[in-house]
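Yeah, one chain of the complex is gone here, protein chain that is, but the others are all in their spots.
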Amino acid sequence: MTDLDRVLADLVIANRILAHEDVVDAYGHVSVRHPADPKRFFLARSLAPSMVGREDIMQFDLEGRPLEGDARQPYLERFIHAAVYEARPEVLAVVHAHAEAVLPFGISGAPLRPVIHSGSFMGEQVPVWDIRDKFGDTNLLVTSMPQGRDLALRLGTHNVSLMRGHGFVAAARSLIEVVRMSVYVPRNARVQMAALQLGAVKALSPGEIAARNAGYKPQSPETQRAWEYWATRAGCGELLKKA
Amino acid sequence: MTDLDRVLADLVIANRILAHEDVVDAYGHVSVRHPADPKRFFLARSLAPSMVGREDIMQFDLEGRPLEGDARQPYLERFIHAAVYEARPEVLAVVHAHAEAVLPFGISGAPLRPVIHSGSFMGEQVPVWDIRDKFGDTNLLVTSMPQGRDLALRLGTHNVSLMRGHGFVAAARSLIEVVRMSVYVPRNARVQMAALQLGAVKALSPGEIAARNAGYKPQSPETQRAWEYWATRAGCGELLKKA
Amino acid sequence: MTDLDRVLADLVIANRILAHEDVVDAYGHVSVRHPADPKRFFLARSLAPSMVGREDIMQFDLEGRPLEGDARQPYLERFIHAAVYEARPEVLAVVHAHAEAVLPFGISGAPLRPVIHSGSFMGEQVPVWDIRDKFGDTNLLVTSMPQGRDLALRLGTHNVSLMRGHGFVAAARSLIEVVRMSVYVPRNARVQMAALQLGAVKALSPGEIAARNAGYKPQSPETQRAWEYWATRAGCGELLKKA
Partner (left out) sequence: MTDLDRVLADLVIANRILAHEDVVDAYGHVSVRHPADPKRFFLARSLAPSMVGREDIMQFDLEGRPLEGDARQPYLERFIHAAVYEARPEVLAVVHAHAEAVLPFGISGAPLRPVIHSGSFMGEQVPVWDIRDKFGDTNLLVTSMPQGRDLALRLGTHNVSLMRGHGFVAAARSLIEVVRMSVYVPRNARVQMAALQLGAVKALSPGEIAARNAGYKPQSPETQRAWEYWATRAGCGELLKKA
């Protein structure tokens, strides 16, 4: 299996995990940067992530244009991915999703903050991007590079940005990390939501967030353990094999 | 497959999706107007939607009377469908259900409003109909044309009306659209509910709702993607085929 | 199939439904009065309801004593059933369970009330019984006839009584009705809980509750539809057959 084969197999796994863990439904998507060409990224054609296979993956440039004459229907919102890869050279994987538990934090004044250790990877602050600020009344979808770039600007150097009335975007240094964030950010949101009903909430400290981030390695046994677990649950454990 | 065959296959799919996505249980139903005769509509006999097959579908006139001498037991509340089709010529599909998440909005003063993009199709306002206002103490079921017409009057030109202490009715220009609303209106309700605990809620603007509505097409790849996804999850993906 | 065979098959179905619909887990139980001898009732031996088969059913007298020399281990709390049958000749079926959603109403001052039509069968009022009032500090279980009788006294002529810090008891004129209450009372509790966060709650009126109760028939198509649906979901649809 070549490096590229491994990356594409992992992208299929990521699609299936996000579907099985209820981060995406028919909508939402995950992409990965081309390992050999930072000006390209991989993203499925317009298809529910639970149904994505290797053959459904397309290549795009950093303007969101399909490559190699691929005429299949792409996701309307591929510009989210393109713009984040363009703005953030260190980012290797991106998720856009509408996980229900994070949505309340995008439409109220309450900031989403890491309050549990597994939520630490969202970072100290999670900005909220409102497409209406710059583009007025739209259908809320990010369907052009200017919209994608405006979102990437709001994301800045953060790992996650909420999108008002719509969902979130998450960016990370690996597919495993972006999937992990996408699974645990909603859990953190549910816990924060409940804790706010109970009283003052003790969030993770900046030092704790930094300590967790410093120690993170995509290839650590702890990280791989979760990837293997989620893939197995999602019914695609066989794709883990390094054939 | 004729147009009528397609419509009936889609009605079976709609039943199964609504059951699988927890919009209906043993109760609740979905109908579609006859594609060639606007004075008729199709609705299953009295049966849980998860168990409905093509052979269970009956035809009714716009007074809720079974056609073609069909003597099977119909749903008691078929008058909801009849009255909405009677009042709204542009409506081609109707759902009545008791999805849990919308019920709190029908019994408290808080109005249900679109706060997430996928909830936009409920429209700017969602009226609440209370059967008690006109009919006094009943068993809350809509079991006659006068009751159905009163509900249709409250629905007016809206897409969704809540029914106090009971459920909701949704009306749309296609089966796919009414199913989509029925899946996402409860999600919107849960998000709105949670956001209200967090503080002031930023709803979709009238312009955003209009922009989303203007761009909606039942045959768009995005819409079909969800239909295919939900049907597959519900175990009736084979009914999607245009045999 | 004799009447008795039918009753016992239905009792197995009731066990499976309550387990599948998350009303009971390893704990909680359902009983039915002997159709020919009102001084006896049927209840499974000490076993999780999901695992109960016809062969696990025991007979008890109205003091909770096993009949016919049956030496198998009975449920500790069989006295709940015995005492309710003793006090209420019209009651033919009893459920005791710990469904999570009703528990908050048993430990706070807020009364559980019917706010949705499917919750109407709990009746206008749902008393809360506290074993501590009469028996002081116990393990909260109803393990004797005096305790069962005290609970039955608090239940009075109501259909449901909460048990503080423990669960509820429901009594009805048929197995189908007691199962239906046990499924929908928790749903009503969740809806009421949410609605209370939204503002003043409009409950069902006494007239509505009476209208629904007056119209209820265990053999109606609407009631049978739910029974068939739940049994099928619980994987025991074949027990519905009148062999």
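Read from first to last, the chains carry the letters A, B and C; within each, the first residue is number 1.
Throughout what follows, contacts are C-beta pairs under 8 Å (C-beta built on N, C-alpha and C of every residue); 3 or more make two chains touch, one makes a residue touch a chain.
Small disclaimer: the values here were computed from a predicted structure and weren't measured.
Q: With touch as defined up top, name the shown chains that contact the chain not shown.
A: A, C
Q: Among C:Leu8, C:Val23, C:Leu103 or C:Ala152, choose the residue that contacts the chain missing from this document, as touch is defined above.
A: C:Leu103
Q: Go through subunit A and note every residue touching the omitted chain.
A: Residues of subunit A in contact with the hidden chain: 115-118, 120, 187, 190-191, 194-208, 210-212, 215, 221-222, 225-226, 228-230, 232-233.
Q: If you put the missing chain back, which residues of subunit C would it touch?
A: 25-27, 46-48, 50-51, 73, 76, 98, 100-101, 103-105, 107-110, 130, 132, 136-141, 164-166, 193, 196-197
Keep in mind that, in the parts below, only the chains that are shown with their structure count from here on.
Q: Touch graph across the chains, line, ring, star, complete or other?
A: Topology of touching chains reads as a line.
Q: If I superpose subunit B onto subunit C using their CA atoms, what angle of rotation comes out, to the nearest 5 degrees?
A: The superposition gives an angle of 90 degrees.
Q: Any idea how many Å lie between the Cα centroids of subunit B and subunit C?
A: Whole-Å distance between the two chain centres: 32.
Q: Would you please write down the residue numbers of subunit C that are in contact with two or more other chains?
A: none
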